[in-house]
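Handing you this structure, nothing more for now.
A protein chain is absent from this complex, but the other protein chains hold their places.
This part shows chain A:
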Amino acid sequence: MISQFFVLSQRGDNIVFRDYRRDVQKGSAEIFFRKVKFWKEDGKEEAPPVFNLDGVNYFHVKVVGLLFVATTRTNLSPSLALELLQRIARAIKDYLGVLNEESMRKNFVLVYELLDEVIDFGYVQTTSTEVLKSYVFNEPIVIDAARLPTLGPAALFMQGNKRMPGTAVTKSVVANEPGGRKREEIFVDIIEKISVTFSSSGYVLTSEIDGTIQMKSYLSGNPEIRLALNDDLHIGRGSVPSFGYSRSSGTGAVILDDCNFHESVHMDSFDVDRTLSLVPPDGEFPVMNYRITQEFKPPFTINTLIEEAGSLKAEVILKIRAEFPSSVTANTILIEMPLPTYTTRVNFDLERGIVGQNADFKESQKKLEWNIKKIVGGSEHTLRAKLNFSQELHGNITKEAGPVSLTFTIPMYNPSRLQVKYLQIAKKSKTANPYRWVRYVTQANSYVARI
């Protein structure tokens, strides 16, 4: 059972603090924060999400820079506690629209209301936004989403100038729109995080897709929804060992290694027509998580060339090529590469005519950073960097630098080819046809090219 729950700001201030069992001392938040902050003297190692201090077990997760913490003296399931903390964060976000320190502080009474219903005397009662709705009476004070930095979740789905209704992601499930009417709409997002490691010769060493079909419903009356996926979807790779690259990519079937589903999902007809049916609860939730190790075409290839130029100089040439169709554009690409520790100065030679790109040498971290705002499918970009060293090179420079890592977001593109073929809403009235948004996005999780 949970003894206490609290949320701390980045500076360690209590935003909310709830004691359920009174068997852990009140100063636990402070004790916790000091421990986490000074976990290792050099500050290089992060505190693990679970630790024990004087008989008290502390669990924490980091969400948007805030620390969500639970304490207990019992031998609780760590998965349960950590999952619970994530869910509490999600429920709060559903209510407040935006989850951050400001919105939490403005709405802390509402948050207390939620916490009272989520946990009673240390036992979890419910985390479902839907169920909580009938117990919670405070109106959220919605903070102005427009003031959020554009890199927030809303920007995720922007494809060129076609602006997706990004505000939806920051809309509270309970607050009314200006004008008092609620807009009937539902969002289904297929989010794929991809991890790829290239060997120094450019081969794919490992690759994996971690996907989620996320749903956020603002439909009134809880209608049933049917979600049809690809006909050729298969679950389980059978006896084929994972990562066993075969020539199977030609068949076109989408093979999931494994997947799991939200509670509300019924799979009665899944085996027949690959359709999931569910009555979506309020709030944001993952309909399905899936994992794919089947071979796929990596969206970017990276080519790194390092040439020594004299004993105190070297030149690095980075080439990045977008391997996706030209109708698709990747956003906010960041390419990073650690350089030898004795690098003192770097001169960059950027290609001309490309808007919004810049390169920088972060001296304190001895790291090269190359930002590109947009990359259109099929294009190729090159960066030349001239390195100056403070000491003579000995041995192999490739052992002192790299690997090159990439982060990026590609809207309306998913490498797994998993699709939502249709989204059917059981209609109650013939009047308004709810808005349906099915959106795809791919993000780099760990995208690394060794040199």
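In this section, contacts are C-beta pairs under 8 Å (C-beta built on N, C-alpha and C of every residue); 3 or more make two chains touch, one makes a residue touch a chain; residues count from 1.
Just so we're on the same page, contacts and distances are computed from a predicted model.
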Omitted chain (choose from "Aspartate aminotransferase", "Probable glutathione S-transferase GSTU1", "Protein SEC13 homolog" or "Beta-adaptin-like protein") - UniProt protein name: "Beta-adaptin-like protein"
Per the touch definition above, residue among A:T74, A:S220, A:N358 or A:S390 touching the missing chain: A:T74
Residue in contact with the excluded chain [from A:N230, A:N303, A:T332 or A:S405]: A:S405
Sites on chain A contacted by the missing partner chain, in the whole complex: 1, 13-17, 19, 22-23, 25-27, 30, 44-50, 52, 55, 57, 60-62, 73-80, 82-86, 108-109, 112-113, 116, 120-121, 123-128, 134-135, 137-138, 195, 197, 206, 208, 210, 212, 236, 241-243, 257-263, 286, 288-291, 338, 366, 394-395, 399, 403, 405, 445-446, 448, 450
